[in-house]
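Sharing a structure, written as structure tokens. Questions coming.
And now, subunit A:
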Amino acid sequence: MKNKNVIEVENLSKLFGDFAAVNSISFHVKAGEIFGFLGANGAGKTTAIKMLIGISSPTSGKATIAGFDVYKEAESIKKNIGYMSQKFALYDDLTVKENITFFGGIYGLSKKQIDRKRCELVDELGLQEVANSLVSSLPLGWKQKLAFSVSLLHDPKIVFLDEPTGGVDPITRRQFWEMIYKAAHNGTTIFVTTHYMDEAEYCDRVSIMVNGKIEALDTPKKLKAHYKTDTMNDVFLKLARG
Partner candidate 1 sequence: MKRFVGFVRKEFYHIFRDKRSLFILFGMPIAQILLFGFAITNEINNVNIAILDQANDVTSKEIINKIAASKHFSIVDIIQKESSIESIFKKGKVKAVLQFENNFGNNLIKEKQANVQVLTDATDPNMANTISNYISAILKKYQQELNKNTTIDYQIVPQSRMVYNAELKSVYMFVPGVMTVILMLVSAMMTSISITREKEQGTMEILLVSPLKPFQVIIGKVFPYIFLSVINAIVIVLLSIFVFNVPVNGSLFLLGIESVLFIITSLALGILISTISATQQTAMMISLMGLMLPTILLSGFIFPISSMPLPLQVISNIIPAKWFIIIVKGIMLKGIGIGFIFKETAILVLMTLLFIGISVKKYKIRLE
Partner candidate 2 sequence: MGISVSNITKSYGKVTALSDISFDVKPGELFGLIGPDGAGKTTLFRILTTLLIADKGQATVAGYDVLKEYKSIRNSVGYMPGRFSLYQDLTVEENLNFFATIFGTTIEENYDLVKDIYVQIEPFKTRRAGKLSGGMKQKLALSCALIHKPKVLFLDEPTTGVDPVSRKEFWEMLKRLQKKDITILVSTPYMDEAALCDRIALIQDGKILQIDTPNAIVSHFPKPLYNISANDMYGLIESLTNYKHTYSIFPFGEFVHYTDKRDTMDIERLKTYLESQNLTDIHIEKTQPTIEDTFMELAK
């Protein structure tokens, strides 16, 4: 499984009228890799992601996700990926257990599987005492950890994380990243979009989008060396300011 490409993108473009929101981007992501997808507001990140998760059709170019074509096999893509965003992750007015049951259900897990996963998850995250409380009553960090686990319920090949840890306290944030490392270790590919550079430093490789194009793509270490800076933040500033 390792070293096999699970995301392959070639010259992918999306035009809105004359405006190229995504301008011929190419990259690939290996199985089990943690891939950071960075860019300023309006650089085209969101448009690119929408094409990759099969909810928006590209104007031109090729892309396969988990072996499925983004033009023809969007439905198969959706079954093989997990998605978690900061804006929407879980239903606040359902309990922890109800959320797990609900999301297990929409991903087509059997009742038995759901029951098993629910026990596992609650134990792993140490949520025994709040398993029957509404999600709205949990601290933000717990919610985000639970949301990430829920996005892994159906053992997807790839998980897309959209600014997963914004505003979370530093300790919980690290626990979150330990969960990501574990998932990646187990072979799940992690695709993280963020414009917070400290999050970028955790990734195996990062790409930086500027005005619809990928301007840099490498490991954080090599990028920092190449741009002669100490932090990814400075790499980003150099690129985005031209």
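Regarding candidate selection, all candidates are chains of the complex that A comes from, given by their letters.
Miscellaneous remarks
What we mean here is this: a contact is a pair of C-beta atoms (placed from the backbone, for glycine too) under 8 Å apart; a residue touches a chain by one contact, two chains touch by 3 or more; residues count from 1.
Every value quoted in this text rests on a predicted model; they were computed, and no experiment measured them.
This complex pairs subunit A in touch with one listed candidate out of 1 or 2: 2.
Residue ranges on subunit A touching candidate 2, taken from their complex, read 39-42, 139-141, 166-172, 174, 177-178, 181-182, 184-185, 195-198, 201-202, 220-221, 232-233, 236-237, 240-241.
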